[in-house]
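Excluded from the complex is one protein chain; the other protein chains are retained at their positions.
Right, chain A next:
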Amino acid sequence: MSRPSAALVAGAAVAVLTLIPLGYIVWATVEMGPGELHDLLIRPRVGELLGNTVTLLVGTVVATTVIGVAAAFVVVRTDVPFRPLWHVLLAAPLAVPAFVNSYGWVSLTHAVQSYQGAVLVVTLSYYPLVYLPVVAALMGLEAAPEDVARSLGRSSWRTFWTVVLPRLSPAVLGGALLVGLHVLAEFGALQLLAFPTFTTAIYGQYRSAFAGDAGTVLAGVLVTLCVLLLTLELLARGRRRYARVGRGAGHPAERIVLGRRAPAVLLALLGFVTLTLGVPLASLAHWLAVGSSTEFPMGELSSALGSTVALALAGTAVTTLLALPVAWLAVRRRGPAAMLVERGTYVANALPGIVVALALVAVSIRAVPPLYQTLPLLLVAYAILFLPRAVVSVKASLENAPPLLDDVSRSLGQSAWSTFRRVTLPLVAPGIGSGAALVFLAISTELTGTLLLAPIGTTTLATEFWNNSSSVQYGAAAPYALLLILVSIPATFLLARQATRKPTVAEPVVLAA
């Protein structure tokens, strides 16, 4: 059998690639020696950053989880009026990059430049990362266990806690992990909110001292936090499997009739959407209309738009390709090696773009100087940063293509390649598509990595927006923000549709042989 070993080699290669930034940080930390390390690590500044980062992390993860699960439940399980519309509106904040959202709030009121403000803005930006997977999981959930729980005398509330929520936990945990990793890596939004975390502090260090030791030590602490988060999620997920037992198409749960509660629920949804979309969009409209610095330099706008789309397409292709062997290993070759490869690729996602970028700069200058400040190096940075998004989606879709179908196909005379093309690929294509959409979204709004690694003269919407908004030219930044949102809409729409698409396939239940 040649495929597993090929997959393992490819997966290991991808993991090694994604671990280069981490490797650089570890190497640089070791190189500086224990004395200097101690001096740089044990100081009030680090304590303050640690407090900020951890409290922000906990606050946003809790808030996004509660909001994401509650919103998904209302949309999927109740008869709230205009459900399809609410679903689109609830997924839409994905199309507003966090730093654009932050710009919307900050240019409106400086009151958000606090801990509460940071939790608010980051939560409003990132809750769809929990909402979307939970919607998908809720729609796929068979209702029979709930019926059983109700018949055993459980209230609907207790049924939700004891029967529904546990089966949603892989989706909830996966979403919460993504939120956590995003918070650790977030730079633009928090910089505008003037809420210092490790990531913004590292940016400051690198700006003042290129690749100084202080920044490397901060990056080391950040990486440690990321690893802790991954471990926590792993422990929480445990070894449980939530496979459906039995067979047949199953039946979806009855929707809860809201009745007299409908107006209150509608009001809550309306209020929430006003916060997530209303505020940033109104703020943007305001600056577009009345901002004194607003101008529409068509040439610069279209060149930034063109290079943004081109970079995002190329980066998405590379990232998706690299995600395939990793996801394949994680699903089809479960085991310590596969787990190591998969988790290895997650680590880079918690590194701020600038750490990845500078590590790649440092390594490329030492190992392959001609790569420095070239397109391939930038694409590698994108792949390292956004691989987990592609892996998570591809992995989920691979679960829909059980190995039994491969066996059947092989017995029908098809080669491994033909089986992949005719069975596995069609079954995983939707997942690959949604993974690609997530990556496209991320790359088209990526800021710090692009700032440092883009070939000289290459500007993107994000970098142009940043140059203007960070120098408080809110009006000049507005057209770029608008374009950033427009570029993100198709991918967001695709994702929102993906989550609610009725499964046209009845998942075959595979029993262990």
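Following the convention adopted for this analysis, contacts are C-beta pairs under 8 Å (C-beta built on N, C-alpha and C of every residue); 3 or more make two chains touch, one makes a residue touch a chain; residues count from 1.
Just so we're on the same page, contacts and distances are computed from a predicted model.
Asker: The chain that is not shown, which UniProt protein name from "Acyl carrier protein", "ABC-type quaternary amine transporter", "Phosphoribosylformylglycinamidine synthase subunit PurQ" or "FAD-dependent pyridine nucleotide-disulfide oxidoreductase" does it carry?
Answerer: Per the UniProt record, the undisplayed chain of the complex is "ABC-type quaternary amine transporter".
Asker: Who touches the missing chain here, A:A7, A:V423, A:A437 or A:L451?
Answerer: Only one of A:A7, A:V423, A:A437 or A:L451 touches the chain omitted from view, namely A:V423.
Asker: Looking at the full complex, which residue from A:L412, A:V472 or A:L486 touches the chain that isn't shown here?
Answerer: Hidden-chain contact among the options goes to A:L412.
Asker: By the contact definition given up top, give the residues of chain A that touch the hidden chain.
Answerer: 247-249, 400, 402, 404-405, 407-415, 422-423, 426-427, 504-511, 513
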